[in-house]
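Below is the structure I would like to discuss, written out as structure tokens.
Note that this complex is displayed minus one protein chain, with the remaining chains in position.
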Amino acid sequence: MNDVIKLDNFLFGGDYNPDQWLKSPEILKKDIEMFVEARVNVVSLGIFAWSAYEPVEGEFHFEWLKEIIDNLYNNGIYTVLATPSGARPKWLADKYPEVLRVNKDRRRIGFGMRHNHCHTSSVYREKVYIINRKLAETLGDHPGVILWHISNEYGGECYCDSCQKAFQNWLKDRYQTIDRLNDEWVTAFWSHTYNSFEQIEAPGTMELGEWAMNPLLLNWRRFVTFITKDFMKNEIKALRDAGNQKPATTNFMYDYDGLNYKKFSDIVDIVSWDNYSRWHKFEDIEVAYDTAFQHDLMRGIKHKPFMLMESCPTAVNWQSISKLRWPRLAETAGLQAVAHGSDTVMYFQMRQARAGMEKLHGALISSYGEKDDRIYEECVSLGKRLEGLGRCNSGQVPVQTAFVYDRENIWALEDSFGPRNKDMGIKSLTNKMYKGLRRANLNVEIVDMEDELTGYKLVVAPLAYLHRAGFADKVRKFVTAGGVFVTSYWFGIVDEDDKMHLGAVPHELTDVMGLRETEVDGLFDGMKYKILKAQGATDKLKEEYSFDMLCNLVEPTTAKTLMTYGSDFYAGTPAVLVNEFGEGKAYYLGAHAEDAFYEDLFDYIVEEAGLDRIIEEKLPYGVELSSRYLGDQEKVFLQNFTRNEIAIDTKVYNGTLKAYETVVCDKC
Amino acid sequence: MNDVIKLDNFLFGGDYNPDQWLKSPEILKKDIEMFVEARVNVVSLGIFAWSAYEPVEGEFHFEWLKEIIDNLYNNGIYTVLATPSGARPKWLADKYPEVLRVNKDRRRIGFGMRHNHCHTSSVYREKVYIINRKLAETLGDHPGVILWHISNEYGGECYCDSCQKAFQNWLKDRYQTIDRLNDEWVTAFWSHTYNSFEQIEAPGTMELGEWAMNPLLLNWRRFVTFITKDFMKNEIKALRDAGNQKPATTNFMYDYDGLNYKKFSDIVDIVSWDNYSRWHKFEDIEVAYDTAFQHDLMRGIKHKPFMLMESCPTAVNWQSISKLRWPRLAETAGLQAVAHGSDTVMYFQMRQARAGMEKLHGALISSYGEKDDRIYEECVSLGKRLEGLGRCNSGQVPVQTAFVYDRENIWALEDSFGPRNKDMGIKSLTNKMYKGLRRANLNVEIVDMEDELTGYKLVVAPLAYLHRAGFADKVRKFVTAGGVFVTSYWFGIVDEDDKMHLGAVPHELTDVMGLRETEVDGLFDGMKYKILKAQGATDKLKEEYSFDMLCNLVEPTTAKTLMTYGSDFYAGTPAVLVNEFGEGKAYYLGAHAEDAFYEDLFDYIVEEAGLDRIIEEKLPYGVELSSRYLGDQEKVFLQNFTRNEIAIDTKVYNGTLKAYETVVCDKC
Partner (left out) sequence: MNDVIKLDNFLFGGDYNPDQWLKSPEILKKDIEMFVEARVNVVSLGIFAWSAYEPVEGEFHFEWLKEIIDNLYNNGIYTVLATPSGARPKWLADKYPEVLRVNKDRRRIGFGMRHNHCHTSSVYREKVYIINRKLAETLGDHPGVILWHISNEYGGECYCDSCQKAFQNWLKDRYQTIDRLNDEWVTAFWSHTYNSFEQIEAPGTMELGEWAMNPLLLNWRRFVTFITKDFMKNEIKALRDAGNQKPATTNFMYDYDGLNYKKFSDIVDIVSWDNYSRWHKFEDIEVAYDTAFQHDLMRGIKHKPFMLMESCPTAVNWQSISKLRWPRLAETAGLQAVAHGSDTVMYFQMRQARAGMEKLHGALISSYGEKDDRIYEECVSLGKRLEGLGRCNSGQVPVQTAFVYDRENIWALEDSFGPRNKDMGIKSLTNKMYKGLRRANLNVEIVDMEDELTGYKLVVAPLAYLHRAGFADKVRKFVTAGGVFVTSYWFGIVDEDDKMHLGAVPHELTDVMGLRETEVDGLFDGMKYKILKAQGATDKLKEEYSFDMLCNLVEPTTAKTLMTYGSDFYAGTPAVLVNEFGEGKAYYLGAHAEDAFYEDLFDYIVEEAGLDRIIEEKLPYGVELSSRYLGDQEKVFLQNFTRNEIAIDTKVYNGTLKAYETVVCDKC
């Protein structure tokens, strides 16, 4: 396992809630027996156990937990131990109502559900500190405990006075003077000039007022990341103050937009995340690429292997429709995580809850509770297979390609008011371009604009509307030094406060791109336009591709046109261009095109730029290809994400892949 | 008329609001004249007349009402007299704001509309008691008054502190100790353990907090029924304290989900309800079956004839689109109620309101106000026909078949979080199975899980997810004794607190059903799968049927497979099974199938089990068939719910049915 946790093998297990079953010792016993048979070697404990730890204020009970951890450890099962701040006891909320969040509409919520505490409440921070410290003092040194699971799926935001005060202070740190903030935010717009930081309020709902002031929205989002991280620091401090130095993580979520996870890279010892792919809802190979992107996104936070902390071996219960998973899909989904850099396969949940909102959520052990259960049998099979993979040594994924996915840019795009409020296609374009790269047999590293670009051969940066400070300069240096850079429409428009760049755009990069962006056009839903191959462009591109959603008109200076628009008043003007600059090349993709375009284009670029492919042969659509080091050997993963048998004829593997089958083989 | 009211004939009339016309004596006079011509013999008075009764606090005015009742009585028209609690005067709400409801978001509403009082406000209960008692003392003994109409369409809920206190007390009665409640509700989930009943709060909105804790949701719904009934008891007590013993009802609503009407069976002397079928919005015969189910549901509350208290002779005004009714439909809709056990046909409203939200709602007398009006003419025709039916003697509907429709089970299904949050298909499956029974020429009694099953030959219980205490035992005894039991997927999963049953399900009934339910699959919208006839299964079933929405996988022990799945990874596994147990049979229908399946299956079951049909001949689709005793004679009702003439060739009737025509004939 990972270099952080210092265990050799893959970890297999997941969230376990014995606190719900303390009166049923026969269940607890049967659980262990079934875990052992499935090769489970880790569970996460205590995530929502605060009321079991401290049923009355100041009265602590950890004996039951010790017994559970002992029992697990004696059966070869490690514990990931959670701090319980994700849900507080009723007595705590009743006595200190200020621990509960104030919603965006400025009303304090009642007790209920979970994940809804104020981030700045001094009482809550104190109570969390105490319970965390007691937990660390009592059980932190247990040899079975290998990792801290700080809280659970941090998210959301609080608008109480205390949080607003913290926001004002954060702004003061950032801008120093109110005049500078007024200038950067252009508050003269609609007479919003502030006289002091104390006048600044967090955004409100549409009903209550300030919901559309871009720099305020953007900076509030930045602040939420800051204050959540600050809350987490307080949690970790309690553990360290107790003398415990075991590593810590917190479980991230799928493409979560509420936090900039990249900012957590220096506070988590290892990245972990919870994956609930919507298998079968869409074509599974599409879901697979989407999931792959998320695994890569998580690996990219620290540029290191990570943990799959939660997932589900079959249907979850909270989606609008719960579709059962096909045989072998659980196994292949688990191995996909491994292929992309996970050192674990873990589930929510080890045993189905008996009541409440998650009682119908899939689990390793269902309410039925016996071994002759399809899902349990699939878990056993995966457990054995992971055991068979041997030492993982936190093997790296070899990459030459970086994909720029920047949360602050996404935030700015989401709130930009134009040119397509309905849907800017961020997700769609990201998926298309990522899939294009993967279909060209490349591993991909996800970076953001704070990351360095040196060391990569190909950098792809779609919809890079907002440039973080220094990004334009990184792009310039990367291309100058011989890199291949690919971007899209709506590139380099605003600065870090979402302020328009004046003059020609892409700002500071018109020479690198060899063009000026003029107008951006939003297409109505259902409109399909064409781009047409320009004379003399590469044969790797087809004569035409369709596009929709958005496109950018440009005026080239030095860039060469590869494709032109085929529709509307701008028919005949350049749509896809490439510019030679310094030692490198810069591609501009002016429209949101059909998938085939990106597949063809990247295939051409990879060949032309001489990038290494995982394997040389093109695989049939439906098979995902990845590679990763396990020990010193680069392993190739071939995964069939269809319901059909697929024949594979490659140097690394020659044979068939059954429906949802994974083959792992050595790279030759 | 009914054995409760002691009148021989059918009652014809409806809601009348002379309080809106007191300054127009010519209108009041014309009304009576038109009522008499239409054979109207009953009106409901005073439903929203509180401000006319008590325009200023403590000042009562009933003279005008006495004059109205006298006048009606002298013209042969009885009065159903309402208590006015459904809407209070402005002075009352202004002086005692606590009489107004607190919404789920914990904000007290303002004055306005109606049906929005707090159920526990002591002031409101006192004010209602006073006005009801005054009304009873002043006019309760009038010979024209035959029935009390308590309030109007009780519904909704209040979340004020007083109601929450009442909820806590109700829970204390139910669970005795907080430990027991914690155990039954499994409050350890998400750290929600309570230290005392005083800590328990009613559910909140999604914004405010506790919106998804199943046992809390379910018990809150039970409490709302309890407290509404308690409020009604206070209303009736005022009448009885005034020395009045006339029978009482309250008007129920179509499939109303906010109350468990079955719990009112011991407090209403006769069941009454308000029917607003959406004629023409869907195929009319489908609307007719849906309406028929509702009539049967109402009859099933006390297992006795009931009153149609409100309906509309033409378009209502509150639906999104108000479609006019075809000629004769008003008559046939009225007679359908009679066929299913109603002793009345009554309308909202006798005369169109002149202003406000209901001024465009259909009425016996429109704003036009003359006799040469299509709707008035149709009402006259129906009035005469009801008069011609003679004595009704509260004739019973003869039944051998029970249909289990349990409100608490429905509540649990609606909030269950999985396997299909979008739509569990409760309504759809109910309609399909009910229609299948009716197409087999059966009358049907609707029961809930508190009812006894003995005495029936066939019991149908679709989607019986939650089993009320004792229900499994009733099913076992029923089948053992020779009954035919039919159930569906998702059967016997949770207990009365929505807690999962551990081990094999259906809980306590795996032997009766001869199978174990394994996994339940939610199908995405638009997916259509097949079930295929198993070898050797009856010829009455077709080779295949389609299904959608949901299906259950099973492992049979002793059950015999009638049909198998034809799709997905579970193709070939059993879908429809029958098990012989004791003297009886138990059918398990694993999927939400197309209508034809239920029609074919019930036709087969009725024949095999030798049930009595109303008539033997199968009728064309479009004709509803019912029977009911009028006096000592069982009458057969043949009703054409299409726009075409239909030829009928049966022993009871040989001839044609015109569009929307009803024929009533003696059973041979």
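Order of writing sets the chain letters: A and B. Residues in each chain are counted from 1.
Rule of thumb we're sticking to: a contact is a pair of C-beta atoms (placed from the backbone, for glycine too) under 8 Å apart; a residue touches a chain by one contact, two chains touch by 3 or more.
Worth saying up front: this structure is predicted, and the values here are computed from it rather than measured.
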item: Which residue of B:58, B:143, B:356 or B:610 touches the chain not shown here; value: B:356
item: Omitted-chain contact residue, chosen from A:41, A:151, A:214 or A:228; value: A:214
item: Contacts of chain A with the absent chain, listed as residue ranges; value: 106, 183, 185-195, 199, 201, 204, 207-215, 416-422, 497-505, 518-525, 568-569
item: Absent chain, residues of chain B that touch it; value: 17, 19-20, 22-23, 27, 48-52, 55-56, 84, 87-91, 94, 100, 103, 105, 107, 109-114, 116, 280-281, 314-324, 326-327, 352-361, 367-370, 373-375
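As a working rule, only the chains that are shown with their structure count from here on.
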item: Chain centre separation (chain A, chain B; CA means) in Å; value: 49
